[in-house]
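I have placed the structure first, in the form of structure tokens, so that the comments after it can refer back to it.
Apart from one protein chain that is not included, each protein chain of the complex appears where it belongs.
Just so it is clear, A, B and C label the chains in written order, and each chain counts residues from 1 on its own.
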Amino acid sequence: MKKGPFDMGQIDIAWCPGCGNFGILTALKGALTELGVRPEKLVIASGIGQAAKTPHYVRTNVFNGLHGRAVPAATAIKAANPGLTVIAEGGDGDMYGEGGNHFIHAIRRNPDITVIVHNNMVYALTKGQASPTSSIGFKTPVQVRGVTEEPFNAIAVSVALNASFVARAFAGDHDQTKDIIKKAVSHRGFALVEILQPCVSFNKVNTYQWFKENTAYHEASYDPSDRFAAFKRATEAEKMLLGIFYVNPDKPCFEDTLPPYYKETTPLFKRRIDGEKLFGLIDSRRRV
Amino acid sequence: MKKGPFDMGQIDIAWCPGCGNFGILTALKGALTELGVRPEKLVIASGIGQAAKTPHYVRTNVFNGLHGRAVPAATAIKAANPGLTVIAEGGDGDMYGEGGNHFIHAIRRNPDITVIVHNNMVYALTKGQASPTSSIGFKTPVQVRGVTEEPFNAIAVSVALNASFVARAFAGDHDQTKDIIKKAVSHRGFALVEILQPCVSFNKVNTYQWFKENTAYHEASYDPSDRFAAFKRATEAEKMLLGIFYVNPDKPCFEDTLPPYYKETTPLFKRRIDGEKLFGLIDSRRRV
Amino acid sequence: MSHSSVEKKDDVSVVLCGEAGQGIQTVEQILTKVLKFSGYNIFGTKEYMSRVRGGSNSTQIRVSSRRVSSPVDRIDILIPFDRKALEHVGRRIHEDTVIIGEMKELFPDGDDKAFNCIDIHYSDIASDVGGAIYINTVATGVIAGLFSVDRRQFDDMIETFFTGSSQSIIDKNKEAGGRGYDAARTLVDAGRIGVDVTAHPDVAGEILMNGADAVGIGAIAGGCNFVASYPMSPSTAVLVFLAAHADEFGIVVEQAEDEIAAMNMTLGAWYAGARAMVTTSGGGFALMEEAVGLAGMLESPVVIHLAQRPGPATGLPTRTEQGDLQLALYSGHGEFPRIIMAPGSLEDAVHLSHRAFNAADKFQVPVFILTDQYLMDSYYNIPSVGISDTGAIHCFIETDESYKRYVLSENGVSPRGIPGFGTGLVSVDSDEHDEEGHITEDLDLRVAMADKRLAKMTEMEKDALPPELIGKDDYSVLIVGWGSTYHVIKEALTMMNRDDVSFLHFKQVYPLHPLTADYLKKARSVVVIEGNATGQFANLIKLRTGYDVHHRILKYNGLQYTVEEVTDRLSEVIE
Partner (left out) sequence: MSHSSVEKKDDVSVVLCGEAGQGIQTVEQILTKVLKFSGYNIFGTKEYMSRVRGGSNSTQIRVSSRRVSSPVDRIDILIPFDRKALEHVGRRIHEDTVIIGEMKELFPDGDDKAFNCIDIHYSDIASDVGGAIYINTVATGVIAGLFSVDRRQFDDMIETFFTGSSQSIIDKNKEAGGRGYDAARTLVDAGRIGVDVTAHPDVAGEILMNGADAVGIGAIAGGCNFVASYPMSPSTAVLVFLAAHADEFGIVVEQAEDEIAAMNMTLGAWYAGARAMVTTSGGGFALMEEAVGLAGMLESPVVIHLAQRPGPATGLPTRTEQGDLQLALYSGHGEFPRIIMAPGSLEDAVHLSHRAFNAADKFQVPVFILTDQYLMDSYYNIPSVGISDTGAIHCFIETDESYKRYVLSENGVSPRGIPGFGTGLVSVDSDEHDEEGHITEDLDLRVAMADKRLAKMTEMEKDALPPELIGKDDYSVLIVGWGSTYHVIKEALTMMNRDDVSFLHFKQVYPLHPLTADYLKKARSVVVIEGNATGQFANLIKLRTGYDVHHRILKYNGLQYTVEEVTDRLSEVIE
């Protein structure tokens, strides 16, 4: 296979053979390549977990921070240099558990970043505890009698928060996942792509087969500008629906609200402070 | 006025004259009194903020913990002793900002506690910064050009999370607020009561008058078991609606899922460990 | 008592005391400015409760012929806004204290005999003007009049202060101020009260600011263009300062959903080329600690303004303490270097905040600016901030394709690239990593990386700011202090007037300057004065120099030391 711009060459990938993450990695690299994004102009921020290792396998700029904290880091990266394409990536535990507060507030803030959540419905790196999205009844060494909480419905919550772009994909479907990622990255504003991802080692319930049987795409005629329809589909549908649920292009982007960019777009690292203004400010304290 | 069971006697209340918190305090004490709750069997947990001072003004057991952390404390208090009536109380910053992650996950967990959020749409105790519920355009010394983020819609998010009881009240309406609190406390499971509360010192926009003009009660015929209608009303209504939005009595309560209570209801403090079982466990490690 | 005149003093301590919401802050703000503008040296500090209305708060304004920058116990003139005030500052009222108050309000039963009082009918005047809300402006006028502030200037000041209010409110405030002013002039003319403070024309043009302003100015000078924080007293003032100047200086000011977000944003911002800081306090900072460890591992620069207040937990949210030194020193899990600065003066606050950004960038470590509520909220006049050019030193490089973020280097510092600047890729990683910034489980590399990170200490120590010695070189008693106690200990030293006692002040508390031990060993007796209950700096000295100080003077009731208190407590431990 021809080496693409985001391919790393010979590296040791720490995922299990057969893991759904491989499909996501390929779709992601494919999407970025087709979009013509340049590796030096892209940053992927991530947390900690199996999913959060993804940026190490993409030839680009990487900010691999703390479990649960990719979104605030990504938000700030974009704010410091709006010329970069910024993706935050992580698992369901990372983004909805530890990072839950950032998730909901980032949606409100609406930075122009893409948030990719590998949803394997389990904490994989820590060897198989329940995650916020684990199904009721899912048994683990910690949830010995099975999960009792209702799974976190990220799509419904995002729609409730009037997020600007909300989609779900399935790691087993390369083409459509790539396509959804492309749309999300191209979208201006906070874009959520939750990708259903089989974990072959710790989730023996939600397998490739299970996902195939329990998911379906929105029909072509579905209109993602209808918030109620999106909510209905997120909460009521028999199968987990795939594709773009909701797009709301009217929200102002976080970066646009920031003082440094009112008049110019230069990234912060290129700016130097204006000494005259500073001494003016200091002198203002001499006056009444 | 006759001293009620929850009245403290002569104390110095640190709120500003005219603050909406007084109305909430009265409604809360009234509700508890009418429900016949006994002060020794009640715990009010709170965080930090003006609202979070409330339990100090109620004659009962108080757990005044950290900013944003009343809900996990309350959840555990209930789990340690399900015989107690447990309320978590705090402001909009406390519960939806700092405490946002606990808020969403407590809804999933569904402990039998009542969460009362005094929503004054501002950080009052820290002197007037925007809160997650501040309106767009709200100016403060930090948000000098006004808030740009969409306010956190706690009702919509709760409905999206399929919360078991979701209501909104207005501090200016004593009777209905009292009534809603009564229903929430009586409800078995997580009950959210968001109370719109004028802050006369730091919120000059959302005043008593403003709330009066911009709120309305659900009509009597409204059916709070309809999740979709609740979502519609939470997001679409012209005015902020008041009353019970959504009730879902079918969710299992957190305490019911806990091993100590499978067979008996004794609170944990009354239990002593069974030495025989322990030595049995230790001896099991002698065998293969 | 009835001798209601005041000794003619050239250093007058005025204390205003009343409920939150009674407008003492307005009085303070107007008076400090207008008095300074009249050429008086001024110092203003306040102590207040964690509430918006009610309670009992006080502000001290010293008006003096010479520079003053520290609180005194002494009250020369007390303006009590209510009866509670007499109790609140009761201990500090002495026989020469003149109480300029409304007698019927303060002593409804006429029990004013024990005090030296002057009656002014604030509330009558105020209600004449338009209502009780003008009482504070009347009081402002009384003080202005007492110090013979230029009437026109005073009017202008009120006009400026109330800019934005309706003309009628401005006019009423002017009237209220004027009525108070006139009342005071009448008293002065009648010889019932008088002060003898000399005005210096130069002082009129000096800089007047508080610690929060100073940190904010220093940060801007250091090139700060990004601040993410969550409100928390007393650190919020710096956030507010930067927000006020965000448009002018192009600063991203983000109020995060919580402190964890704030700190992680700040690290993301540095990564992408911003110069970023957080401003926080106690429990808010505790929440940032995981990310302090992340800064340690990423080798990310970061500036942390930590404004101390008494803990544990919520503690006393609006009070002062020096209780978070150890917290800063050991914050974050794992082992990595850091720098801790602790400004003693407004000039320090500007200078160190400025320096913090450069040091963070140079060494790629977290740099703390450790202040406290006292410093944040204290105002005085200074001739200059002491920085002549901005000198924000940017240390990042333009990368090429061979770029590796964590190249092993002798001194521990690897050139820092910025994504999008150059053709290289910049990978930073919270796991142990290789030179390229990718996860590694090579345990030899782990050791090399840990050594690299810790190696920075060597140059950081060389670069440490030396402590400042105040007093003679051949001391026999050495007083050691750090951070915000600078001026109060210095003034106490002057008062004590002993040439065998010197004062060593640390503005950088970690790493300690290499000469520290030498200073200590020269003394016969060393006394550490600090604002906490366990002697955290004395502990640090012991740990780093092996030197066990002789005396620890500690205070932890939430208030700053006063000059008298320092002298008294010193006299207990030094003969």
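The criterion applied here is as follows: a contact is a pair of C-beta atoms (placed from the backbone, for glycine too) under 8 Å apart; a residue touches a chain by one contact, two chains touch by 3 or more.
Computed from a predicted model, the values in this text were never measured in an experiment.
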item: Touch criterion as defined above, residue of C:G145, C:G323, C:P343 or C:P511 at the omitted chain; value: C:G323
item: Touching residue (missing chain; options C:V407, C:L454 or C:L515); value: C:L454
item: Sole contact to the chain not displayed, among C:G21, C:G55 or C:P415; value: C:G55
item: Contact with the hidden chain (one of C:G177, C:P231 or C:G311); value: C:G311
item: Interface residues of subunit A (partner: the chain not displayed); value: 12, 14-17, 48, 50, 65-68, 97-98, 100, 123-127, 129-130, 132, 141-145, 201-202
item: Those residues of subunit C which, in the complete complex, touch the missing chain; value: 49-50, 55, 260, 282-283, 285-287, 289-290, 292-294, 296-298, 310-317, 319, 323-324, 326-327, 329-336, 430-432, 441, 443-444, 446-447, 450-451, 453-454, 532-534, 539, 542-543, 546, 548, 556-559
item: Those residues of subunit B which, in the complete complex, touch the missing chain; value: 14, 39-41, 43, 45, 48, 53, 55-56, 59-66, 69, 72-81, 83-84, 101-102, 104-105, 258-260, 262, 267-275, 277-278, 281-283, 285-286, 288
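Here, only the chains that are shown with their structure count from here on.
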item: Where subunit A and subunit C are represented by their mean Cα positions, the distance between them in whole Å; value: 41
item: Rounded Å distance between subunit B and subunit C, as computed from the means of their C-alpha atoms; value: 37
item: Separation of mean Cα positions, subunit B and subunit A [Å, integer]; value: 31
item: Subunit B, residues touching no fewer than two other chains; value: 97, 100, 132, 145
item: Subunit C, residues touching no fewer than two other chains; value: 246-247, 253, 257-258
